[in-house]
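Every protein chain except one is present and positioned as in the full complex.
Chain IDs A, B and C follow the sequence of writing; residue 1 opens each chain.
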Amino acid sequence: MPMPDLPYAPELSVSAWYNTPEPLTLEALRGRVVLLHAFQLLCPGCVAQSIPQVQRIERVFANTDLQVVGLHTVFEHHEAMSPVTLEAFLHEYRIGSPVGVDMADEQSPIPITMRRYAFRGTPSSVLIGRDGSILHQTFGVEEDLAVGARIATALSAARTSQ
Amino acid sequence: MPMPDLPYAPELSVSAWYNTPEPLTLEALRGRVVLLHAFQLLCPGCVAQSIPQVQRIERVFANTDLQVVGLHTVFEHHEAMSPVTLEAFLHEYRIGSPVGVDMADEQSPIPITMRRYAFRGTPSSVLIGRDGSILHQTFGVEEDLAVGARIATALSAARTSQ
Amino acid sequence: MPMPDLPYAPELSVSAWYNTPEPLTLEALRGRVVLLHAFQLLCPGCVAQSIPQVQRIERVFANTDLQVVGLHTVFEHHEAMSPVTLEAFLHEYRIGSPVGVDMADEQSPIPITMRRYAFRGTPSSVLIGRDGSILHQTFGVEEDLAVGARIATALSAARTSQ
Partner (left out) sequence: MPMPDLPYAPELSVSAWYNTPEPLTLEALRGRVVLLHAFQLLCPGCVAQSIPQVQRIERVFANTDLQVVGLHTVFEHHEAMSPVTLEAFLHEYRIGSPVGVDMADEQSPIPITMRRYAFRGTPSSVLIGRDGSILHQTFGVEEDLAVGARIATALSAARTSQ
């Protein structure tokens, strides 16, 4: 159960969405547990480790109200990872959950949402509680047992605790 | 939180203990979550999969009151898996948590505790709640995410719920 | 040692080269053993399996005259796998051996070299003997032991046998 002083998860800033009929916002997801997964399609650690883990998470927690949200946070090789390449990537890797493109910033190679969360790189993950607070944020990939435990604990928090 | 009608975990019947100063009983462990892991030292699936998973579980949940209990349930090749071989096995595989030898039954190749739980073979695992009820029992190995989630949920049950 | 009636490896048709100061041709490589590796950067089996295997091959056979040649054979999602994306991909995956872009065909989504070899998809590999004959061609990934044995056998063929 999130403590009152946990930081609130900043809102997403997204320029395009895939795999969702309409844009997602964390505000609208309030009341549910959200796993935000920041990746880049040319990031070897994302492709080999975090994306397969997120797909396992979706399968194992399919019967819960966990919402997985992918975020394509391009901070390098911008031309190489355009939306047309992302769309083909999502198709080839059979990624069916919602993915947003992190909003580019004209003043910086770091996109907007990535800066709001101060991600150190990709892959990064944020577990957001029912009340919108950040329960856990990590750079890299943690082991499945710990991740499963953390998500289950977040899910067990009463909806009324938000 | 265990439902009132969950079956209670039958007591262990053990002829020898390793890695513990004194014998363990489920009765004495009441109030804690217990992971009972039944294995045989010549079982390939145990050596390759369930024992490494149990060792990961011990590491990830080291700061909780989870108690892992190994049970050497020999139901075949009895002469091949004697206590002297088990002791060397525990040493070579660096298994430091308590392991009991399931009590042999003179009338059957199936040892006593194995029969009480109706294990279908090895590896088998039983997750026992704080109140002594069987929360989950499985033959084989389940994936880490699901196992981590299940243990975390069991641990989150209030101690007073027993 | 290649039999006289083995098919000769057709020449490469490449629109751009990476990781080589000048274009490669099989003709100029005659006398050496060549491993031709056809891949696409958005092909999951290439990224997870064949590219790591090719990198292991380069390491294990570093002291031989084996020449590894990558071929980016884009036959789908053409816009998604443009040269700018390939270049970033080679950088991120630390691919340092020569890679050619298979020449696009205006009449077909299948590029020229891919058609010459009748590749069934990606990843595909061709082992070419010192005399320019095709010793082995495969779609998918074969196990390391067999691949290592096949390359060693090709390398052991006398240079004068060409």
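Just so we're on the same page, a residue touches a chain if its C-beta (ideal position, glycine included) is under 8 Å from a C-beta of that chain, and two chains touch if they have at least 3 such contacts.
From a predicted model like this one, the values you see are computed outputs, not experimental measurements.
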Requested in this report: Name every displayed chain that the left-out chain is in contact with.
Outcome: B, C
Report summary line: The one residue from B:Ala28, B:Ala48 or B:Ala118 touching the chain left out of view is B:Ala48
Report task. State which residues belonging to subunit B touch the missing partner chain. Result -> 42-44, 47-48, 77, 79-81, 84-85, 87-89, 91-93
Requested in this report: Name every residue on subunit C in touch with the hidden partner chain.
Outcome: 56-57, 60-61, 143-153, 156
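FYI, only the chains that are shown with their structure count from here on.
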Report task. With chains as vertices and touches as edges, which is it: line, ring, star, complete or other? Result -> line
Query raised in the report: Nearest chain to the global Cα centroid?
Result: A
Query raised in the report: Taking each chain's centre as its mean C-alpha position, how far apart are subunit A and subunit B in Å?
Result: 36
Report summary line: In whole angstrom, the CA-centroid distance of subunit B from subunit C equals 51
Query - subunit B: positions in contact with at least two other chains - result: none
